[in-house]
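Of the protein chains in this complex, all but one are displayed in their positions.
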Amino acid sequence: MQPVATTFFFYFLSGLTLIAGVLVITRRNPIHSALALILALLGQAGLYLMLYAPFVAGVQIILYAGGIMVLFLFVIMLVNIEKSQREEQFNKQWVVGILAAVALGVLFVLVYTKGRSLFPERVAQLPEQSNTQEIAVMLYGNYMFTFEIASLLLLVAIIGAVVMAKKRI
Amino acid sequence: MVAKLKAHYGSGIRESNTYLGQNYMIVEASIASELLQVLRDQEQFDYCVDVTAVHYPQREKQFDVIWILYSFPRNERIRVKTTIADGEGAPSAVPIWPAANWLEREVYDMFGIHFDGHPNLKRILLPDGWKGHPLRKDYGIIQQDQEWVKINLGIESGQ
Amino acid sequence: MTDPTFHLELQEHEKTFLDSNELIINMGPQHPATHGVLRVILKLDGEKVLGTECVIGYLHRGVEKIAEHRTYTMFNPYVDRMDYVAAVSNGLGYCESVEKLLNVEAPARAKYIRVVLAELNRLASHMLWLGTHALDIGAITPLFYTFRDREEILKIFEKYCGARLTTHAFRIGGCLYETYEGFEREVKKFLEFVTPKIGEYEELLTTNRIWVERTKGVGTISAKDCIALGVTGPVLRASGVKWDIRKAQPYAAYADFDFEIPIGQSGDTYDRYVVRMEEMRQSLRIIAQAIDRIPEGPIMAKVPKVIKPPVGEIYHSIEAPKGELGYFIVSDGSTQPYRVRVRPPSFVNLQALDLMVRDQLVADVIAVIGTLDIVLGEVDR
Partner (left out) sequence: MVEYIKSYLDSTTTPGQAGNMFWASVYILLIFLGLSVAVIAMNWLERKILAHMQVRLGPMRVGPHGLLQPIADAIKLLIKEDIMPSQADAFVFWVAPIVVVITAFTVFIVVPFGPTHAVTDMNIGVLFMLGVSSLSVLGIVMAGWASNSHYPLMGALRSSAQMVSYEIAMGLAVVSAVLMTSLNATGTGTLSMIGIVQSQQAQQIWFAFKFFPLGLIAFFVFAVAMVAETNRAPFDLPEAESELTAGFHTEYSGFRWSLFFLAEYSAMIAVSSIAVTLWLGGWLRPFPHLLSGSTWDLGFSLLPGITFLLLGLMAFVGVFRMPKHPYFRVQTIGLGGFGVVLGLIGLLLFLPPVRDRIQDIFWFAAKVAFFMYLYIWYRGTFPRYRFDQLMKVGWKVLLPVGIGVLILTAVAGVLL
């Protein structure tokens, strides 16, 4: 099937993501920030779909929007919201922040001006159908070791979280 | 049992008798606390059934405070009664029987009798800001704390 | 032991660096699971209960004050309005107390009728308890079953005295009414009808995994704590104390009947459930014995038209469905009682709530309120 109104959806989704991203850092209420972040993640998932990466989009929705962000909200609700609202949000790391922003800006400008020469060929058209399978082959074939290391790291993180949270073991 | 207690406390136990098959003791307020402790520890009255009071406005010592006790092992009841004047405190039985906690609060609520040693003596059935103690004989049956009603319920009268 | 000084703030030693801040939840007075207008202030850490405080008195009508301004006979209907699901027991306790004060005894026939009605009332009260308790835990069906069967009891009451809920059935010195035509037959028919129904309730709950998990080990209270807190009735018996005023100090005609006192071991919610179910069966046993042996004779003892008990005081208690229901009556020789004190079982039992729900979860608070079987009309009077 031919995609419909690709340009419109591209700008719509990227606009959505950008606006939501700005809202994340400007909202004072942490819950509103988290909700805006979810919106940004959903917009991103839509962009993945447009790149013929439906599996990544699905995982993005399930894991980030449906799983991690819910836990985020969970934690925010449990901690004292009034207190965190009163606290200064733009804290003393503004020097680092500006440096990072400048670096990112330079990167953007470079990509925009020299992008065509840096990446002379267009990215290969990904096949529409076997996309999920290719990811599986990569994860469990080529990058098996890295994948397992990542899972081990997560296990350590889980145990660490349990140890920290539990009052008595 | 009564003989033993009488020997120990002497005139502290003013009267001990049986009426309609029910035993009761009238004791001085000063020994009440100690006596209740003894009744629980030595005479096995392990269950405090009720704490209540009666108001006799014409008497000098206006209030009767009554502890109704029961012993599971002996299957026997006894009433311990003491008289106190208005404003005088009665000994609290909460350290002896935790059951007395709410019962004493109710007596305080209804009669205004202070229980010395009660951990949390405040009104229980009536609202905290209420004035007056309704079960006193001088409190009329349709009397109310009109001020409280007006402020909290926003009406002229609860009647 | 229960902590009478209730701190709403988390104690310093209770805090860890990852602690969520505690939540104060106000449960009631309008809440579906507080069985009336009980207000419980819960201090929670997440879902764990750190402490409770009961606020009662929303239904306070000053019954004890009213008594001082009514004659002995006039006060009789007021007691029906205290524990309104077990009105017969209230009336029984009051009438017997005044009879004792007057030093008269009801005739045998009246005593038997009293026992039959009081036990029917105990069944009705336990049925209501079972339905609402199960509803609180989330099983909605038993409620309708028990209400269906309770209806049959109420029909008998209605035929006997005209009232279904606030049954003014007894009178000082005996019974108000002679039994109606076919009373025995209808009670027997009811016994036949209800015996399998109790099995039906048990089928839904007793071995239901979720029910067992929700009730076993919940709201445990030891026999020692029960006695110290003055808790009586099925709650005390579920903790393993074999004590029932019907056996310990028999009143009415209970000495004539053969029945068991069911007891539990662990004193948790499940045991209380089992004890009450067994109590319902024992009630059926008592009714079956009593209905066959109702003697002929008068239903009223010789009491004067104007009741003027001699100066004196009396404490008399009976085993109401909820526990020990006592009346302390002081007479000054006039037609009106000088002081009537009601020792309500629900009020005293409710004190144990705090101890029973400490360190348990919010859902258990509901289960424990249900299992205590309180009636706010009696708590507040």
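Every chain is named by a letter (A, B and C) in the order it is written, and numbering of its residues begins at 1.
Everything below uses one rule, namely that contacts are C-beta pairs under 8 Å (C-beta built on N, C-alpha and C of every residue); 3 or more make two chains touch, one makes a residue touch a chain.
Because the structure is a prediction, the values reported are computed rather than measured.
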item	value
Chains on display which the left-out chain touches in the complete complex	A, C
From A:L16, A:M69 or A:L139, residue that would touch the chain that is not displayed	A:M69
Which residue of C:E47, C:E158, C:D292 or C:D359 touches the chain not shown here	C:E47
Hidden-chain contact residue, picked from the options A:T6, A:T26, A:T113 or A:Q133	A:Q133
Of C:R61, C:R148 or C:K189, the residue in touch with the unshown chain	C:R148
Those residues of chain A which, in the complete complex, touch the missing chain	1-2, 4, 29, 31-32, 35, 38, 54-55, 57-59, 61-62, 65-67, 69-71, 73-74, 77-78, 128-133
Footprint left on chain C by the chain that the document does not show	23, 25-26, 31-33, 47, 134-141, 143-145, 148, 204-205, 208, 210-211, 213-214, 361-364, 366
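Please note the rule applied: only the chains that are shown with their structure count from here on.
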item	value
Interchain centroid distance [CA atoms averaged], chain B/chain C, Å	24
Whole-Å separation of chain centres (CA-atom averages), chain A against chain C	60
For chain A paired with chain B, centre-to-centre distance based on mean C-alpha positions, whole Å	69
Sequence positions of chain B contacting 2 or more other chains	none
Interface residues, chain C side, partner chain B - complex	1-2, 4-6, 56-57, 60, 62, 64-66, 68-69, 100-101, 103, 227-231, 241, 243, 248-249, 312-315, 317, 324, 326, 328, 330, 338-339, 341, 343, 347-348, 350-351, 380-381
Residue numbers on chain B that touch chain C, as the complex places them	19-20, 22, 24, 46-50, 52, 54-55, 66, 68, 72, 75, 77, 79, 94, 97-99, 101-103, 106, 110, 119-120, 123-127, 134-135, 137, 139, 141
